[in-house]
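Every protein chain of the complex appears in place save one, which is left out.
Naming follows writing order (A, B, C, D and E), and every chain is counted from residue 1.
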Amino acid sequence: MLRLSPPGQLRFGQASSFDVTYGGGESNVAVSLANFGLETEFVTRLPQNDIGEACLQSLRRYGVGTRFVQRGGNRLGIYFLENGAVMRGSQVIYDRADSSFATVSSKTFDWQAIFADAAWFHWTGITPSLSAGAAGVCLEAVRAAHEMGVTVSCDLNYRAKLWKWGSPASKVMEELVANCDVAIGNEEDAEKVFGIKAPDTDVTQGNVTADHYQYVCETLAKRFPGLKTIAITLRGSISASHNTWSAILWQSGKTFTGPIYDIMPIVDRVGGGDSFMGGLIYGLNTYVNDPQKALNFAIAASALKHTIFGDFNLVSVNEVEKLMKGDGSGRVSR
Amino acid sequence: MLRLSPPGQLRFGQASSFDVTYGGGESNVAVSLANFGLETEFVTRLPQNDIGEACLQSLRRYGVGTRFVQRGGNRLGIYFLENGAVMRGSQVIYDRADSSFATVSSKTFDWQAIFADAAWFHWTGITPSLSAGAAGVCLEAVRAAHEMGVTVSCDLNYRAKLWKWGSPASKVMEELVANCDVAIGNEEDAEKVFGIKAPDTDVTQGNVTADHYQYVCETLAKRFPGLKTIAITLRGSISASHNTWSAILWQSGKTFTGPIYDIMPIVDRVGGGDSFMGGLIYGLNTYVNDPQKALNFAIAASALKHTIFGDFNLVSVNEVEKLMKGDGSGRVSR
Amino acid sequence: MLRLSPPGQLRFGQASSFDVTYGGGESNVAVSLANFGLETEFVTRLPQNDIGEACLQSLRRYGVGTRFVQRGGNRLGIYFLENGAVMRGSQVIYDRADSSFATVSSKTFDWQAIFADAAWFHWTGITPSLSAGAAGVCLEAVRAAHEMGVTVSCDLNYRAKLWKWGSPASKVMEELVANCDVAIGNEEDAEKVFGIKAPDTDVTQGNVTADHYQYVCETLAKRFPGLKTIAITLRGSISASHNTWSAILWQSGKTFTGPIYDIMPIVDRVGGGDSFMGGLIYGLNTYVNDPQKALNFAIAASALKHTIFGDFNLVSVNEVEKLMKGDGSGRVSR
Amino acid sequence: MLRLSPPGQLRFGQASSFDVTYGGGESNVAVSLANFGLETEFVTRLPQNDIGEACLQSLRRYGVGTRFVQRGGNRLGIYFLENGAVMRGSQVIYDRADSSFATVSSKTFDWQAIFADAAWFHWTGITPSLSAGAAGVCLEAVRAAHEMGVTVSCDLNYRAKLWKWGSPASKVMEELVANCDVAIGNEEDAEKVFGIKAPDTDVTQGNVTADHYQYVCETLAKRFPGLKTIAITLRGSISASHNTWSAILWQSGKTFTGPIYDIMPIVDRVGGGDSFMGGLIYGLNTYVNDPQKALNFAIAASALKHTIFGDFNLVSVNEVEKLMKGDGSGRVSR
Amino acid sequence: MLRLSPPGQLRFGQASSFDVTYGGGESNVAVSLANFGLETEFVTRLPQNDIGEACLQSLRRYGVGTRFVQRGGNRLGIYFLENGAVMRGSQVIYDRADSSFATVSSKTFDWQAIFADAAWFHWTGITPSLSAGAAGVCLEAVRAAHEMGVTVSCDLNYRAKLWKWGSPASKVMEELVANCDVAIGNEEDAEKVFGIKAPDTDVTQGNVTADHYQYVCETLAKRFPGLKTIAITLRGSISASHNTWSAILWQSGKTFTGPIYDIMPIVDRVGGGDSFMGGLIYGLNTYVNDPQKALNFAIAASALKHTIFGDFNLVSVNEVEKLMKGDGSGRVSR
Partner (left out) sequence: MLRLSPPGQLRFGQASSFDVTYGGGESNVAVSLANFGLETEFVTRLPQNDIGEACLQSLRRYGVGTRFVQRGGNRLGIYFLENGAVMRGSQVIYDRADSSFATVSSKTFDWQAIFADAAWFHWTGITPSLSAGAAGVCLEAVRAAHEMGVTVSCDLNYRAKLWKWGSPASKVMEELVANCDVAIGNEEDAEKVFGIKAPDTDVTQGNVTADHYQYVCETLAKRFPGLKTIAITLRGSISASHNTWSAILWQSGKTFTGPIYDIMPIVDRVGGGDSFMGGLIYGLNTYVNDPQKALNFAIAASALKHTIFGDFNLVSVNEVEKLMKGDGSGRVSR
């Protein structure tokens, strides 16, 4: 997906240029994993033009495999991002209708081949929101992965501006999540997708505390018995420039809470959830049997994302581990 | 329409920002006319979001009226422009499908109100190429204008990458042009739309001379008896950085040829035809009964356009007249 | 007025380019009102050159009417703005002497025509500070408006670097304010113009609280019985990057206090007072008989201004209302 | 003087930033001489603010001495420069009225001290054009230098947009030039200042040949017997992007003609005459008794100036000599 | 290698930023081949820091394989490039001493593994110029490739500023070229490396014609019997902005000449020879038994390079073929 954003804090109408980056839920996770040293393949469909090519280059640049990327369709999905500041929130204008990916159909991808050597498959709630075709292909993929023994993770990732193709999110997501082993969401996703609301919370006032969200995890786990691991990211939105950031992890009945980071001033918060997911997949695979450490890695990784321009979380394992160990002093390394 | 172009001569994949301007056939003509001091209204449909608002601001900035602009639909049409250089041609990637304008329908505009105080209506061949709806609305407008005694002009403006909605260009344009009083085209438009080819010409070799194109005017005039004025712009494409530029004007049986400008190095050639049309409408209305002068104004105005960044021809009547009088020396005014 | 500022936090001597915007007291209020959907005309005098034209385009862009703008004189006033940070304050260098507006004289504007359809006239203390001619024209305008039943508002807006043409500010302003219905000022204006000081305050230490300023309002009201509405903006200057922002409103004997916003990091504080005035005029006209709401709108609007680059407050009524309702969380809208 | 120019070929109204450089006739010559290794002092008056300071830094940066620079007055003179292209000429808007230099008076500079160690004094026709005060100070300086045996050179440099303070250019310049040893001008200066026109020339058509200008030199020499050396720069203005460039030198009755350089595409032609003067002063002092070589150095130096952004000619003696020897191939040095 | 260049035509001292790209002889060829669709691996050594990583990303971005890249040593080689214009040549300042590659030694690369699946190996004369270690490793590679039946090509690429480590270029290159099958050079390389000068040529005057260079090819072929294919690129250096560009190809006794392209204005000529080599390797492998077509492809590809910013030739096979067919008109593709 092409991201176009006015430089700095300019409003759309003030900009005589837009900064160009590429990103989007699953690709953001893929770049995180590639940065952490895991072998990663990104599966999508891109138009056969130079904008599609530029997107592809952007993924290859960070070491993400592109063997399974299909070329076709009419256009690359676009989103316009206006960066907010203080009490003015960032604004996203989606322009994704009829993108090459939104117009995929059931024969577009050969999932058997794709999953042949795969150990983990990740998708986000944005994919099925785009179109009936995209939802169908997503279901194909999830089923194939599940049957082939590939671990399946999802980010519920609800976007009100996108779910417009007919079926309600709740119904579509129900079947998809039923095939998953791992799920994450932010403070609102479970409520907006499945109506599971954390008690006594109001995200616009910043009171998002870990204990309120244990309930969300447990309710999700009951509803989707396949889910062995559930995480909820917890963003305290003090202002567009100042957030707190944490998460909880539920695994097989136990709930783990992580540190809360205070982030001010935020450089770029888009892709925060994806960077958490990238950190969590790395953490679960690296700190096997240590869910606390996996959670801590994911939170630290995604806290750092807020200091990086663009959707991608361009940090190394070393940098995440330094922060996990408690050094957030930002002293110059020289 | 939103125009996104890599800075300078960068290729799409090299750009970390895109220059943002707004433009498109009819709006370019409108801005030319407003710059020349004529009262002008632009009629279109823009999405109800801040990108649509930015487009509107861009028109208002140059004094174009926006009273009749409708808000609605999903998106602003986009085109990506990569600037060429020397033997590498510029490249346009259209991303206009399902734009707010492409999804207009017959009730969108109230043409009686729009033309109530109007003396001239201009449209281009790009409009009906976008969709059946756009073609229908265009026909509505052309008929209403014609019936209300408004002079109607068109730019044939053939774009192979756009005409895809079903009806062939030739058929749609036939009916539209039949209601017109004035038509212009470039060296290729008449051939590509109506199969009327200038003999012995090859646009990629630069041999486009005035005498070959008199035939095109006469053939068009026979086919469309309503056309009292026809002009053909003549671009000698020596390279992407170096063109010659001229035009011929046919009016009621007589053919006028204008000076040939040598343009090197070109700053921005997009909108060249529109700036010619803007100059011609101004010229025909100002130098009444002096078609040679009208043509000379139009050629000089559009030659100057090649020195202006963006789609819009931001030159004044004074500047055009100075060039018409033969001063293309580019001496500093101080 | 042309505003030239080094990019980001660069000092003047470091800059190889200056960011270009246009602004100034009254025009900033006009743009606010146009953004809020009110019909607005800006009255000034601009030089007949392309810098003057660019200024005009900048106003038209945001929908401000320019019918009454005169062209003439020698130059557009300039101010250079160096953006401060933390404990380094922003620095303004005025270069306004002999601007086209400063050289106006009593015949420049036809106030009868200008106020024929007007309901409200706003001016600021910067105008009479520029020259005897500007002060004279300002007085002409204020009297004409007052006589024609147009509501007159002013922003006391004292600028020590400007008042240099002879008459002291206190004397000139006395007569002007006597014709006004509404007046605003910041924490220092009433003191610097009329010697009315809020007790126990020190603006460089940030202790500017509402109760101290009620006295200022009441004293002003006694001195200028025409004033029915008085407001004082209250900026707590913690640092150049961090302010608190609030205001009080006095109306016919009652004092209203508004919420205090904490703004960190500030994007651009220039034009803060003007954006308050724009919000207040909108508020008083929209929330008739609800001065508290009018005040709250004005404070919220001007708090948001601190997040917008340039002099103009480019926010919508919706955005202001969202903040008024308490949502300053800056969550991404998507 | 502060020079503000839209980036690239943008028009004034299109620019959201202006490139910032400093320059002006005499300072440009000073920088040339400092670059060529001569000890140079620049004498002017700059305002006591950070814009004046930035101007000073800009001179010091290139090694120009600033010991005699006075601080005072209200503002730094400004000129706005819009870069032309092809048949659209560059446009200069002067905003110099009431600059710190324009408001100098007879006591501002101590010419005895300034010329104590000086061998050469250079001034341009722009200085006396600014104000009566500037003209008076210029005359003071010229007389003092002449009396103290300092060689005095001038560039006639006529600017129609500037001479507005009362006395006609011809009268003021008469007395000034009478005290000079060396004078230069462009194709038009002698005509515009003293009515001495080269026969059969039309600068807007590019026919400026050396033989026509011998007459101008001889007529000047007769009128001003003190002038031992006169040079005329010859610019063939094919377009704003394409010029030819040459000059003739007259010395004690003999006329020397130099090579003609073909310059395409021009990077920045402002300061071309000043760079010629800088080259000529260096040449006359270095190639003593070889006026042909002095001329050739000056032409080569100023031809190279057209490839340098800004007013200053940032080339070295080595680079000029390489071009003098005929190598204008532009091969990469590596 | 890191390339740092002032924006546009700025001189080094004027720049407040440097454009950052990555490039260098062999990598430029690798990117060309990857763009043309051939599988390519780049072999080098990069420092284990984020500048080295950025270089690696730059290669991966364009699809060049980086499996064999070693990490180690102290620094990435740098070159500073100042872009010339018209008669001011571009200037290169090398800062490559002690780069990670210059400090390689004989055990750094496992050539057996590297060439296991390779069909072609390319190196340039820059590599052995850097240090004794680099020359040794280059010889290792050339011998290994030759023995394993891999076609070996070289670009003589003489850089006077580099050859400083002890052994003369002629001696070192003698042994290296003796193991090659294909060699290219520019108009001067054969002379500067082996003393083989084309008769009657002067590169600074632009007279470089094909017939003079047949002699160079034949003399090289006699001296290095292994060379079956030799090509010489022919640059006519009219100015830094204007070159002609062609080449001759000698193959097994026959000489082929190609078209001459006129390139004005040049966007970026650095990497021109590398882009020729990339085109030639592609051409020789694609148009087997048609050396004329291989030559034409190489010339067209490298002519297009002059229109692309940076060292890399980012053009596609389609674009090259369009130019080969004679369409250099630069018409907009839309």
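In the analysis below, contacts are C-beta pairs under 8 Å (C-beta built on N, C-alpha and C of every residue); 3 or more make two chains touch, one makes a residue touch a chain.
In this text, all values refer to a predicted model and were calculated from it rather than measured experimentally.
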TODO: Just the residue numbers, please: which parts of subunit D touch the chain that's not shown?
DONE: 57-58, 60-63
Open item on the list: Contact with the hidden chain only, please: which subunit A residues?
Closed with: 261, 263-267, 303-304, 306-310, 314-315, 319, 323, 326-334
Task: For subunit C, residues in touch with the removed chain - done: 8-11, 13-14, 84-92, 94, 159-161, 203-206, 237-242, 264-265, 269-270
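What we mean here is this: only the chains that are shown with their structure count from here on.
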Open item on the list: Can you check which chain pair, C-D or B-E, has more C-beta pairs in contact?
Closed with: B-E
TODO: Starting from the mean Cα coordinates of subunit A and subunit C, work out the distance between those two points in Å.
DONE: 44
- [ ] Round to the nearest whole Å and give the separation of the Cα centres of subunit C and subunit E.
- [x] 62
Task: Of all residues in subunit E, the ones touching two or more other chains - done: 264-265
